[in-house]
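Questions regarding the structure given below will be posed in turn.
Heads up, one of the protein chains got dropped from this complex, but the rest are sitting where they should.
Chains here go by letter, A and B, matching the order in which they are written, and residues are numbered from 1 within each.
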Amino acid sequence: MSTGTERNDLETQGPELDIPATPELLPKVQGSLPKGTAWGILAASAVVVGGILAATGFSIGLWVFLTVVLFAVATYVISRVVEGPRKATDRLVTVVVGSAFAIAMIPLVSVIWTVISNGVARFDAAFFTNSMRGVVGEGGGAYHAILGTLIITALAALMSIPIGMLTAVYLVEYGKGRLARAITFFVDVMTGIPSIVAGLFAYALFALIVGPGVRMGFAGAVALTVLMIPIVVRSTEEMLKIVPNELREASYALGVPKWKTILKIVIPTTAGGIATGITLAIARVIGETAPLLIAVGITTGVNLNPFDDRMATLPVFAYYSYVAPGIPREPFLDRAWTAALVLMVIVMLLNIIARIISRAFAPKTR
Amino acid sequence: MTTTEVRPEPRTAKPVTQLGDRIFAGSAKGAGILILVVLAGVAAFLLTEAFPAIVAPAEDLPGEQNLLLYIWPLLFGTLLSAVIALVVATPLAVGVALFISHYAPRRIAQGLGYLVDLLAAVPSIVYGLWGVGVLAPASVGLMTWLNTYLGWIPLFAGPVSATGRTMLVTGLVLAVMILPIITAVAREVFLQAPRLHEEAALALGATRWEMIKMAVLPFGRSGLVSGAMLGLGRALGETMAVAIVLSVSGVVTFNLVSSGNPSSIAANIALQFPEASGLGVNVLIASGLVLFVVTLAVNMIARYIVNRRSEFSGAN
Partner (left out) sequence: MKTIRPSRARVAAVGVAATGALFLAGCGAANEGGSSTGGATDSSVSGTISGAGASSQQAAMQAWIAGFTGANGGATVNYDPVGSGGGRTQFVEGGTAFAGSDAYLKDAQLEAARTRCGGSVIEVPNYVSPIAVVYKLDGVSNLNLSPATIAGIFDRKITTWNDPAIAADNPGVALPASPITPVNRSDESGTTENFTEYLKAAAPEAWPHEADGEWPVQGGEAAQGTSGVIGAVTGGNGTIGYADASQAGQLGKVNVKVGADYVGPTPEAAAKVLEESERVAGQGDTSFAFEVNRTPTAPDTYPIVLVSYLLACPQYPDAAQADLVKAFLTYVVSPEGQQAAATAAGSAPLSDTLRQQITPVIGGIKAAG
């Protein structure tokens, strides 16, 4: 990470570090707690709180909460006595940061667990090979929806990645003045377009071109493109910015034209970051429901032509299975959850693929 | 997430200009302009579709009331839920990002970063179903507790919803949704904090927290604001999760734990659009226009904050 510019940064505009630099101003280190003390305090807190709660009425949530609070307080007090206030604050912050992480992980793990436990029921071969054509009640699958999602997302990616990356290149390498400022600003605005508005826009656009009541996969892809472009631009722009200028200048000095420098030096240098950003962008739109609901519709069979008629997509499939189930409800709800699970698996695979690609392309810099 | 224009300056070596260069520069510029055209298209669509609702007399509109009176509760609900989400998610995200960037062992940190990235990709409908199926029932107890002991605060006035599908829970679901986004951005900027500053701080005897306070946080502040605004943008525009989780009934209230809540603009479009026809559609799109403007304002504010602090930002 330490590039020449950063070093330059330090000399000119680094934030003042107001640490007392003279040794006599530093408080004497009063000794330190032996390793493992933290675990001891944690265990003791758990036991103490558990004991109190056992007497008054037990609840796991309360127990965990109070244990952490007691742990934080006890750590601070003990450390302050033994090690002094600065170390004590440091330990307190460590506990706080750790608990923040733990708190954040609870809902996230819960979300994943909910999807997996509900979705695993229909995560079978039939789900990946059958469509819903001719299926009433139980059985059936989302083969048609999986293909639809892949096709529409691929189309959206095909449109938004070149546009987004070129725009990012323009902003970082060429852009100056009003136009660049305007693009930067409006890309930000674009991130805020609600997904349903993007869907309405795409539908209105194609209704204007093709005629009313139009439904096609491509219209959905356009809606997703509107949502995806700003994410691609943002992430690519950030990544291009970290490329050290020395690389560009070295390339120019060797007589390489600018466009080749960008294509052969700048972009490959940061390929990993760009790939991650693009995957994030794809992941963000692949699960969009509202725009596809409006622009693409739903069908029960396989339709591989994105320019003609309705296509099924996983989010819409899941949505309708949940919103308008038949009787009995269970097979419909099971299919909805499994569709969500498949969506997450696809995103995970995309992530892994992106990581492999970026590793393969990135030059060995260190 | 910085915005300063980066140009290789001062330029010591002039790049050679070629025909290819002009084509490449032209297409890059064209892509940028294309984005502006698309956005102009979206704006034009919103304006033309919203126009009939704006000029229509009040008695033709749904509820036979003024358009602003119709949109106001929705706007209120949108802002309230988004603010709850932001207030809950931002400190947590800073904690998680710091944990990943400066506390966790490097090997584990990569995996955790990967996990958080993955969570940014969970479809919103899943968050909605999780909110209504898991979080809402689980938080009834908490909300009853809040109402019993803190009921004198208007936020928790009650009566407590029996199903837990309240504004508080909706805000929490949104917080969970935007947490990965803010975390991802915050983590990146924290990781980019100049290593030399950090090492200098540590060498001078600073504890880890003092080092973070002095070298990392000031550096990452603008990026953090950017990330929070990205999250806020998503929270403002979230459609399906809010529509599924929130129990809406058009009242304007700060009461976070009861059944009667204002809807949000995006959720209201999703809820009412299927049955809307004629002027009803125009009204919904007019509300979409308002959301668009609000998002624009939020972005302008964010940009202002970031630019004001830009001296701290960026590697260049």
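Going forward, contacts are C-beta pairs under 8 Å (C-beta built on N, C-alpha and C of every residue); 3 or more make two chains touch, one makes a residue touch a chain.
Remember, it's a predicted structure, so these values are computed and weren't measured experimentally.
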| item | value |
| --- | --- |
| Omitted-chain contact residue, chosen from A:I41, A:L70, A:V115 or A:I298 | A:I298 |
| Contact residue for the chain not shown (choose from B:V122, B:A243 or B:V306) | B:A243 |
| Chain B, residues in touch with the chain not shown (by the definition above) | 62, 132-133, 136-137, 159, 161-165, 243-244, 246-251, 258-260, 263, 270-278, 280 |
| Residue numbers in chain A that touch the chain omitted from display | 124-126, 128-137, 140-141, 143-144, 146-147, 150, 207, 211-215, 293-294, 297-302, 304, 309-310, 320, 322-327, 329, 342, 345-346, 349 |
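Throughout what follows, only the chains that are shown with their structure count from here on.
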| item | value |
| --- | --- |
| Centroid distance [mean C-alpha coordinates] between chain B and chain A, Å | 13 |
| Chain B residues touching chain A - in the complex, by the definition given at the top | 1-3, 5-8, 11-18, 20-21, 23-25, 27-36, 38-39, 41-42, 45-46, 49, 91-96, 98-100, 103, 114-127, 129-130, 133-135, 172, 176, 179-180, 183-184, 188, 191-192, 194-197, 200-201, 204-210, 212, 214-215, 218-219, 230, 233, 236-240, 265-266, 269-270, 273, 285, 288, 291-292, 295-296, 298-300, 302-303, 311-312, 314-316 |
| Chain B-facing residues of chain A, complex | 1-3, 5-7, 9-10, 13-15, 17-19, 21, 26, 86-87, 89-90, 93-94, 96-101, 103-104, 107-108, 110-112, 114-115, 162-164, 166-167, 169-176, 179-198, 200-201, 204-205, 226, 229, 233-234, 238, 241-242, 245, 248-249, 252-253, 255-263, 276, 280, 283-284, 286-290, 294, 315, 318-319, 322, 336-337, 340, 343-344, 347-348, 351 |
